[in-house]
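All remarks here apply to the structure that follows.
As you look at this complex, bear in mind that one protein chain is not there, while each of the others sits in place.
== chain A ==
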Amino acid sequence: MDLDMNNKNLKDEFENLNKDDPDFSKKCSKLIKDINEGLCTILQLTEQLKGLLVDPVPVNREIGVHVLTMVLEEISHERISVAQINVMCDFYADKLKDHHQIIPATLRGILALLSFNNVPDGQLRKLLDSLFKNVPCQQQQQHDRLNIYKILKKSLENSAAELLEMDMDFVYGVMSAVDGERDPRNLLFLFHWLPIFLRQCNLGHLREEMFEVLACYFPIDFRTPPQDSNSISRSTLASSLSDCLCATPDFAEYCLPLALEKLSSSLHIAKFDSLDILAKGCDIFAVSFYIQHSTDIWSQIQREVLNNNDEELEKMALQTLVTVMRKLSDNPDSIYKPILSDIVDTLKGNLLPNMKLFVPSCKMLHHLCKSSKTAASFVIGEIVPIMINTFHITSTATHQVLLLKKLICFVWIYTEVYQKFEVTENQHLSAVLYLCLKACLHNDDELRVAGFYCISTIIKSLPDDIRKCFYENIRPLLIQEQPNHLRFALWESFKGLAEMHPSEIQNCVLDQIQIKNNDELYWYLQSLSTIIPIETFTQDTLGTYFKYCQSDFETSLVAIHCLRQTLEQYSDVARIQYYVEELQIVCILVDLILRHVDIIDICNIIHKRLLCDISTISKLIVRHQSCKAQILYITKCEEVISVYRNCQSVGLVIIIDGLISCLHKDIKLPSNIVPDLLSVALGSDHDFIVTIANQLLANLLNKNLDDEKLENDLQFIENYLCKNWNANRLDRSVTVLSWTTKALLMRNHSKGAKWTEKLIELLDTHKEAAKGFEIIMKDKCPSLSEESSCNVKLLYRQKFFMEMTTLFLQKKPTKNNLLAVGYLLKEAPRQVFIMQFKKIIKIVLLCLEECEDEEIMFIILDRLCDLIQNDKSLAEEYLQELLSRFIALSTFKSSMNVRIKALEGIQHFTVDYPIYKLLPMKEDVVQRLALCLGDKKRLVRKAAVDARLGWIMLDALT
């Protein structure tokens, strides 16, 4: 189609086309391309469209305007002259008077015209006049209304001056166009644009009308349709509406009464939005309006905070209070102070700590302080003396604590508002600081705890004299036993001061402390451990520990125990690790044991603790060291082994475990200790040593890189077990067997399967073997962890669980087998339990029915309870089966724990399960649970009450 060449009438081309037809847009694109390439001019196009544009049939006129509009939307701006734009504007202004069907295309055309930067003066006004006069906005469709709003927005952006000349006509036009809009999309567009409009235009006598147009949306009550996930939300609409209501200072006289009226309603969102407006208005409305309404605002906010059950609303009300009061603080004191004074006077009456309104009143006072420096000084001056006075005349420590906590908030807020930590210039706050110190020295523990915590939060504000006095008083406390909560509070303040004033702590506390006995030493070292991470103290403090570790035997027992606790607590602090390595502490401690090997008695609980402490300390240090550094321990270890073989002091096994179990895989020990460990594991009388021997054995087998040696070791263990088979101590043999199997399975060794088979064979005849499955499945065994350089293959427990459950499903469900399944379930990882659940549910339920072992019963119920709580959809499928078993077990005679667990399970079903599935069973469950209400055990009754109430309340009216 070439317009220049054949010059034919476009009417024929477009007449029978629908505007949604793909051909239609194709043709339009061609026209646009032709014009852009200069093959045809806009004038020619108009002439050829003439037939359509003046056609008596509205549909055809619509098509004509549509084509023209599409061309205007797309052509490049230099293809159309000012004169042509002028004509177009006239044409479109005229078209607005045309048939309603043509309006949508016309509106789009006008929008396209406005995007040209050279619209002649006067045309815009003509267009808008025609628009306001001829097009009733709210009778158009949603999209056309949006276009009208876009036209208005564009006009204001392009030629504000011209529009301002229109004066009230423009304002009135906009107002009547917008009035009554209901579509959230359009509203959101309007709410974003209107603030700009309101700021630029003088609303004159129309300002109340304009405000009313917007106020009718307040508060926004709108719910997003559930299927529409990323649509407009209520909060976006509400926040943009409040921007509109607070857009111009002119609205102040209407906006504040509106907000106050809605704040007093009972509707939650109305309160929210009103508070939002009150706060937003502070940026724009004149302060005089706020003064005028100050009493109202205050009484409403007070009401919200005092009677409120909603934390979020309370927070918002308090925040608004701060904003409004900050706004009011711009006034001279003569106006501002009386308002403050009114508020403070109202709240003064509520300051008794045993009253319900005490806490909310304090909150309001605190927020009042935050609003300005004047307010802070005023409120503190008025309120703090009263509260201090109340503190002195109150006899209940709990109330004194409450008062102290509220008083200390004033100190925080003061430092925040004044931006400085020095508070002593305010005499009232000085008194608060002394009150804290006094609380620390009080003889009531609760008050002392509060005192110490308060001190730790205001360390930067504490003056010298209080600090000095504090140091004097904490010295004896640091070396005495204190109740836990008091000790932690004390340490918190001690640590805070050590960070802020290290030299004072060193000179006035640490250097002054005299240790008289080992009890004092214990608490002193415990206190020191709180400041070890502080860089200034790390080295010296560790030195102190070390000094006492090398002291006499009794003292070293205490010091070593403290050292262990400290190292455990800070196992990830590199600095501490570095210093303890430097001090070669491991070898020194092992030597200490070797020196005293004759007097060490494993039955003595203190000695046992010492051995364990040294073992743990060794592990904590060795595991972080490099291969090269670890080699040094080999000789030490050999020394211990040879001493052990000489004297057979089993306690040394603990030390050997500490030295060896964290060594790298590549480090080989010269002597073979497998036989020694086996004889301990099967023969020792101390269960504790047996466990260590087993774990160390497993550790060695797991880390052994030499296949031949491993083969020999395994053969040796097998023979040893056969040779020393003792029917009375079968559990010992099972334990060795299980740990060996675990070590192999963990590294995915080919022999693992063979050893597992041994265990299963044993299960057929001996129920003790079931326990072995627990050992194998157990997670988090420190001696077989990656930290001990062991081979831990990914998901080995999951794999073992899958294999074993599949096996047991095929086997006959004998008692022993069910017991083994129980132990497997006990330690099974959550994910794999859920994954396999459908497959194993049958055997699990069978366990619940057949098994008599209380422990297993409890374990299975526990796992099922977890499932009921956290995997509702899965448990829902088996609701009936599970529930009936649980109800049966709620009267299980021989174990109260089983009864409690079963009742808990029954209760969990009442949380978030589809009510229609539960209701048919409700009557029965409630009736059956009535039996449990009279259980002979109180704890069972408690669980029964919870479960029964849960079921009764399922469909109860609330």
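Here, a residue touches a chain if its C-beta (ideal position, glycine included) is under 8 Å from a C-beta of that chain, and two chains touch if they have at least 3 such contacts; residues count from 1.
Assume contacts and distances are computed from a predicted model.
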Per UniProt, the name of the complex member that is left out, chosen from "proteasome endopeptidase complex", "MIP18 family-like domain-containing protein", "CCAAT-binding factor domain-containing protein" or "Peptidyl-prolyl cis-trans isomerase": "MIP18 family-like domain-containing protein"
Selected from A:355, A:606 or A:705 as touching the chain missing from the view: A:355
Identified contact with the non-displayed chain, of A:329, A:679 or A:895: A:895
Touch list for chain A against the chain that is not drawn: 306-307, 309, 350, 354-358, 398, 894-896, 930, 933-934, 936-939, 941-942, 945-946, 948-949, 952-953, 956-958
